[in-house]
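A single protein chain has been omitted from the complex, and every remaining protein chain is retained in its original position.
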Amino acid sequence: MEAPPDNAQLLSDCSPYVKFAKLDEMLALGRANSLWPLTFGLACCAIEMMAAGASRFDLSRFGAEVFRPSPRQADLMIVAGTINKKMATAVKTLYDQMPEPKWVIAMGNCAISGGPFVFPGQYAVVEGVEKLFPVDVFIPGCPPRPEALIEGLLKLEEKLTGKRRWPVVKSE
Amino acid sequence: MEPAPTPPPSPALPNALAHLPIPFQAVDYAAKGYHLDATVNPDQVVDVVSLLDKEGLALDTITGVDWMAQGQMEVVYDFFHLSKALRVVVRTRVPRDNPEVPTIQKVFPGANWHERETHDFFGIRFLGHPNLTPFLLPEDATFHPLRKDFVS
Partner (left out) sequence: MITKEVISPPGAPNETFVINLGPQHPATHGVLRVKIVMDGEYVVRAEPICGYIHRMQEKMGENRTYAQFLPNTSRIDYLSAMTYTHGFVGAVERAAKLQVPPRAEYIRVITSEMNRISSHLVWWGAFLLDLGGFTPLLYAFDDREKILDLLEAITGSRLTYSYYRIGGLYNDVDDDFIKGTREFIAQMRPRLKMYRSLVTDNIILRKRLIEIGPISKEMCRKYGATGPVIRGSGIPYDVRKVEPYSAYPEFDFLVPTCEEGDSMARYLVRMEEMVQSLRIIEQALDKLPSGPVMAEKVPRVLKLPAGDYCYAVEAARGRFAVRIVSDNKEIPYRVKLRTPSLSNLSLFEEASAGMLLPDALALMGSLDLVIPDIDR
């Protein structure tokens, strides 16, 4: 009769083919690789968000192209544009309608701080989406390029899994 | 290359709507960007606008200007012609403490939104308007941000 297999030996033998991880790490990996953003464009940045999802930049390479029109099916809100006081309650409602776990990317200067529309005596603009609910990733720019949005998504993945999936592009 | 030749301005500026009983002043288009300019009393606005409607002009926009130092509000109506270069400006002034003008919404239904916007920004009341509620400002807004004495 053969000796029972050595567990440590077995683990190392099958490690190229099978991964062992804690459940929450696996869930985080799954979530990070299939973010479902909400179709929610506010202003100029929404056009760049569309461009990021369209032919040249092709967000689906990163698993985040399933834009959902309903907040109840989305787990990522990309706040792309200026939020004014009339809109703020609607944005908050959308955030509340998204099921947990959920994440928020503030895309562009308006969503970060009110951007160019803040001046002494301004009466309409909410000075940053963080005044309404917590934000995970900020992407500066007016508007940010589609590459910047993709980088923001990778940052969010990094936040979820603790690891960066793609190499960082270094400037020459 | 030579700069594009500009036609010399005619000495007497033409008034294409001279046949109308409206006190139009002809304006140099190259300097101002419109051809005819008239200042009327607030109660004449609807009649004047009806005449322009019959001439086939289209409503461009309605806006206000707050002349705080003079204690007046100016309401500016812009019109354009659909086939020839003819831009017409009609102005009226109302006291700043009681700014009221009759609505032209019955003549030009498109004025509805422009008047609501002007009411938003300046608090000018358009008498007879069916729905003078905040248009661009929040539903419960009571302030008029383009007044010169506005503080947020």
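To keep things simple, chains are lettered A and B as they appear, and every chain counts its residues starting from 1.
Note that contacts are C-beta pairs under 8 Å (C-beta built on N, C-alpha and C of every residue); 3 or more make two chains touch, one makes a residue touch a chain.
Because the structure is a prediction, the values reported are computed rather than measured.
Within the entire complex, contacts from the absent chain reach the displayed chains A, B. Chain A meets the missing chain through residues 39-44, 46-48, 50-51, 54-56, 69, 71, 81-82, 84, 86-87, 90, 94, 116-117, 119, 121-125, 142-143, 145. Take chain B: the residues that touch the chain left off the picture are 1-4, 30-34, 56-61, 63, 65-66, 76, 78, 80-85, 87, 89, 108-110, 112-114, 121, 134-138, 145-146.
FYI, only the chains that are shown with their structure count from here on.
The distance from the centre of chain A to the centre of chain B, each centre being the mean of the chain's C-alpha atoms, comes to 47 Å. Interface of chain B with chain A (complex): residues 137-139, 143, 145, 150-152.
Those residues of chain A that touch chain B in the shared complex are 85-86, 121-124.
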